[in-house]
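Worksheet: the structure to be examined is printed underneath.
In this view, the complex is presented without one of its protein chains, the others remaining in place.
Think of it as A, B and C in the order they're written, each chain with its own count starting at 1.
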């Protein structure tokens, strides 16, 4: 249980360091008979990949996935789907600035302490490059889920907040701009702000919102494996995430119960949806929506003080091509993790009744 | 994997409905040789139990735990610790108002849809009464953790917010008032407000903050089982929780990286602690702190409209003795779940190096 | 993962020491809607209980099960089924002969070494009394499986072997004698032999055979969780078991492939069944049959030499009421474990296809 597996039945195990030979994974438990749309998988990878727009890191990595198994004549066979994405960009780097010293708010220090040493190249296993494997598996999960739609978008960059609720937005516009904010005006402001931040050699955080529609009633398991608890874990497992809230979230604590309660309509749907589509840990058929908070990227292109592995204070300089703000590229990752959770609970829910 | 087990090595499985014969659990994987302080276990149960103060439900349930196994001559044996808490209060209730209709924002509807029928008495398995079993196991986990201290407290009730950070509070005052807010003045305001809300037959939400000190470096597993991801899942699995954030949390998204980054001191500690004691999913030795958002209790003592199981709109009336605000009693539950997570990762961390 | 949980979806966790307050368990993942036949559960417990006949231990333990949860109005609710069997016979025993010294071929020594100390009363957790909890859960699994029939019987006691294959036996006669051997003549010989052995204060081993009929095609998961691999683990986890074989088993190694291969008939069934109902780890619809070898009970009513916990050689004397041969009482345990395996794979098999 060293932490590289996610899911109970629809189960992803990932491997790989940022600058090793390859990253990849094994998706076990994916049902047989899914006719895979390979372009859709690559499309989600492309939404995550570096170099896709002017406001993300300018590294060039094609992120092409190679499938080794589990697919035959275009369909999933029910056996494990092994896949890899080669690290084409991993050579001849200069890591002298991170080999022996610890970058602030990175995982360098804790990996060294925990494991005794670490693959320091590009962050090794702690690099967000690992999430490409999640996107592959999530894209397959989406195809399994079929009628359930999962759409994430950027709702905040720094203090720039999209105030409209998702119901007033045209989520189809999400992919129309580099920020992945479905409100064009806000998107433009966010884009300008990110460019400004980048010029400073600095970074900024943001929030990704996600909406899941057409969820059947009954997904999620009491008591510990509540649907929103596993969604929360899924999101918090993404690099740089600091918070998760669903439905009324942190704002909901101020409300009175008489206002917060979602009144039923005759068909079992509810008039309001403060519950965020989940009651008692189980989906109730209403839209599921949640917010995920991302901290500012730790790598800033500035000089800083830190310690080396012998405990000496040293001066260092951030360099390389990094994201000034992680949220535009993290949108498909949020969707992928949501898809993995829903796929798992969909399978589990088949086993509940006589 | 029907969701009633928590943890990988230090593993709690709970059972029981609110108005069945008993609730209880099995704690498996608890190391041998812990000299158990039974009073400390009962004390945590008493902090959670109904009827303990004027601002919580006035139901009387003694919540005495009976241990069946796993303890011999006062020490844990390494074998599973089976325990039960009898439901002494479960008889001769009138459930006619919930048997055939669905209380808004409760789990009644989804249980019926998921399982085909439900034990409707007092909410059945979805009742927060289940959390008493977690408190028992968490109290044992605390004794295993020994030098790690876990202290939760109420930091918000409705819009009444304790603005001071935990470092400026005397957390020993937490138990000095019925609200469990360590700031006496704020506590008094919260208490008045809760009483007022109760008079209205209404309820209100709140936030519990938690601080964990003396955590060794190295707890938490990459990639999916990050320390904060499992803490988040643990908290989100508690009834009525709608959000979780740690360290800088949702506010942190507004910060620039150059400000958010925690600079190291020569001893490996950091000057600031926006990371909240966790970097890359692994504890770095600094204090871990996080917030948990609780929605207002769904049971309001008011009349309401809802549907019955045949889809007819019906009128109903909330009644019984319920909590106007759940956070004062949820403080030991937050601590218990945090203790279970830390105990599990403490054991896992023993297996990491050659 | 301290080893007290069995199953992935249909999941039993047991607790309890032989002479603590109670033994019991939690059965999680049992589907909702099973109308439980409580008499059938008690009947299986009675088949396992001490004192049931002249050839088993004469201890008196009623072994009545108390259910705490998961059952409402006679049906399973889909929530965890908590249960306990009280140890009514546990007091005022004299354990001086085992407290500080180690009985040969018992678990006393290894428990002390592994855990640092042990609950020595009656063998503690290593006592076969624990298997009563398995019988409870297995009896529920049988009711879930419904049309699949599971019948175990004694096929060997010491060197007395029932040579006929199961297909030539009337398995309904199994319960007609104390040995649980369906061949009356062999049963009588076995019974005489066991009585003789008991008079010597000695014990003897035996073999239990088990036949499972009406299994649908498709149960079992490749690669590691092959149906027969999990059946084997289930059987080997029963106290005193030393071997497991299915289908042609150890004898099959002598056969040529051209003879061993099971030729198909047009309906997909096979003419012979050397495969024992399982091919490639997956049930093929033919009868599953297997043998389980039990060693002689370690407690002999004789004097013996052993060591105490300080490594001194000491003399000791076996005493108490023990089974001269364990197989008659182990028949329902074998069935219970088989039922748990099949129930788990039945649920898993629902998740395999799109």
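Convention: a residue touches a chain if its C-beta (ideal position, glycine included) is under 8 Å from a C-beta of that chain, and two chains touch if they have at least 3 such contacts.
Everything quoted here is computed from the prediction, not taken from an experiment.
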Margin query: Can you tell me which of C:56, C:204, C:288 or C:334 touches the chain that was removed from the display?
Written below: C:204
Item checked: Contact residue for the chain not shown (choose from C:53, C:105, C:149 or C:189) -> C:105
Check: Which chain C residues touch the hidden chain?
Finding: 1-6, 8-9, 14, 102, 104-107, 109-111, 113-116, 125-126, 130, 156, 158-159, 197, 200, 202-207, 217-218, 220-226, 228-230, 232-234, 236-237, 239, 242-250, 252-258, 260-268, 270, 274-276, 279-284, 291, 293-300, 302, 304-307, 311-313, 348-349, 352-353
Margin query: Contact with the hidden chain only, please: which chain A residues?
Written below: 1-5, 8-9, 11, 13-17, 20-26, 28-30, 32-33, 66-70, 72, 75, 77-82, 84, 114-119, 124-125
Notebook entry, point to check: Considering the entire assembly, which residues of chain B contact the chain that has been omitted?
Noted result: 1, 8-9, 29, 31-34, 76, 78-79, 144, 222, 347-348, 350-354
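We take it that only the chains that are shown with their structure count from here on.
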Next item on the list: Could you tell me which chain lies farthest from chain B when each chain's centre is the average position of its Cα atoms?
Entry: C
Check: How many angstrom between the C-alpha centroids of chain C and chain B?
Finding: 39
Next item on the list: Could you tell me the distance, in whole angstrom, between the mean C-alpha positions of chain A and chain C?
Entry: 46
Note to self: Which positions in chain A are in touch with at least two other chains?
What the structure shows: 1, 8-9, 222, 348, 352-353
